[in-house]
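Note that one protein chain is taken out, while the other chains of the complex remain in position.
For chain A:
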Amino acid sequence: MASAPETRPHVGPTQCVGPDYRSESQKPIATVSTEVKYETVTTLPQTPQLIALLTSTRLIALTYDDGGHRKIRDKNTERADFIFYSNRIIRLLVEEGLNHLPIVEHTVTTPVGRNYAGLLFQGKICGVSIMRAGEAMEQGLRDCCRSVRIGKILIQRDEETAQPKLFYDKLPEDIAERWVLLLDPMFATGGSAIMAVEVLKSRGVPEERILFLNLIASPEGIGNFATKFPKLRVVTAFVDQGLDSKNYIVPGLGDFGDRFYTM
């Protein structure tokens, strides 16, 4: 690490990461999610495995090994890896997101005749992806919920006003009766996500039945959401340090859609 360039700022809180039974000195140190104080925001547990997955997705053509040497990676490998590692994080996000659905107790009998005091999930769900990057999260959702309905919303920045503008939406007709998993991997200022939530609300989905799943969030975006939609749940893998002058998340991972689809 020592010979990595000192000019680039190193951001975010750091801590030892690893299982409880290992001592601090046995655990490597890594940057972890920035703390946010809202009850409606759930951040995935900062396990070494999650940090390693995030490291892999943040990785671009340039990286530094232990000795601080630059290593160049092959572009094609890079995209395949990016898809694979981001899918794994998305699956973990979906699994966590589903924890917030309503449940009823339900006891079953097992094949060996024992009883298991389990539960059943109540209520129907659907996914809504914010095009295009949100669509990259659909596979992860389907891996957990096989035949889930998935609506789509296209929001683009208006060239003239620089404000997000709704271009297209196609949502399940009975969406007002469903829980909605809103999908968009990068949660920067939350401009398009706020617009997407407005669309959902206009179709009769109450705020408290929306779960916004994203990979990397900014404290600013989370703050904006919490003020505007105090009952809406946000599930994220990692809260980054902040936004740069162009409102990109830093350190971030670049343009998710480009890296997943076209780079």
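Basically, a contact is a pair of C-beta atoms (placed from the backbone, for glycine too) under 8 Å apart; a residue touches a chain by one contact, two chains touch by 3 or more; residues count from 1.
To be clear about the criterion, contacts and distances are computed from a predicted model.
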Per UniProt, the name of the complex member that is left out, chosen from "Large ribosomal subunit protein mL43", "uridine/cytidine kinase", "U6 snRNA-associated Sm-like protein LSm8" or "tRNA (adenine(58)-N(1))-methyltransferase catalytic subunit TRMT61A": "uridine/cytidine kinase"
Those residues of chain A which, in the complete complex, touch the missing chain: 1, 4-5, 8-12, 14, 17-21, 28-31, 47-49, 51-52, 54-56, 58-60, 62-66, 84, 88, 91-92, 95-96, 98-99, 101, 103, 106, 108-112, 114, 116, 118-121, 143-144, 146, 244, 248-255
